[in-house]
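Apart from one protein chain that is not included, each protein chain of the complex appears where it belongs.
Presenting subunit A:
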Amino acid sequence: MGKGWCLFFLFWPVAAVVSCAMAPFVGWSFPYDNAQAASNLGIRIDDLFYIILIVTAIVFVGTQAVLVYALWRGANNREERATNVHGNHKLELIWSIIPGAILLFLAIYQMNIWADFRIKKYYPEAAVKDPLAEVTARQFEWRFRYPAIGKKLQQKPQPDDLYSVNELHVPFGKPVMIQLRSDDVQHSFFLPALRIKQDALPGLQIPVWFEANKPGTYDLVCAELCGWGHYKMKAHVIVQSEDEYQAYLKNLTQKQFYDGLGKIAAKETGTESEAVE
């Protein structure tokens, strides 16, 4: 083994640490607003990620350092002959117990977040009682069904339900829940800015909750390769204040029950012929 190999193995931990440190400044980090999630749960998930990153970084840098040291010593010492060692009980115990303890710590540490995210018992009560909308994924778009203003979302479509496509409006500052479905194949409801990702499966209705903490327009994409037009399956989640959200629903109601004569707000109907009527 030459000293070149020492440099080679030294390069990787250095490159890893440098690239991680640089990431937030060159846009390699998490999306949106200084790499901070747009939901409170998302911020906790990010924290979890950073803890795992730090732990694995310490382990990686540590083991690489030992490796480089061993190589360096070997490369500088041509006299000493290598000896054959048949295991070391103490060492085996150390490198089993320490990683085991770390994994156990992570497993226990993340449980609360996981429970809050995925176990329905821990979902915010208000969100569960009054789901915001039904989200149906299909090749290659997202369709949304909201209950009529002042009503609750029913399992089956109702005559006064409101419909939209590729544009989900959500109020911020309060937890909301959607019922996720798929019409055809497996899709994935992915809100990178909110750190939400949930597969949509045909035949199942999966509740997903999230709480957006700041207004904005966020991407909703499909994260499951669902067919040839998968790349087209993009939508916007528009997070707005409660007032704006209610105004949107009102507008949607007017638009949806439009009979060709009544007046509707032109805002949502820029492309429609009715806007000029």
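In the analysis below, a residue touches a chain if its C-beta (ideal position, glycine included) is under 8 Å from a C-beta of that chain, and two chains touch if they have at least 3 such contacts; residues count from 1.
To be clear about the criterion, contacts and distances are computed from a predicted model.
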Completion exercise
Per UniProt record, missing subunit out of "Cytochrome c6", "Electron transfer flavoprotein subunit alpha", "Amino acid ABC transporter permease" or "Fe-S oxidoreductase" is "Cytochrome c6"
Practice task
Would you mind spotting which of A:Asp46, A:Asp116 or A:Glu141 touches the chain that isn't drawn?
Solution key: A:Glu141
Problem - Touching residues on subunit A - with respect to the absent chain - result: 139-141, 143, 157-159, 163, 165-167, 228-229, 232-236, 255-262, 270-274, 277
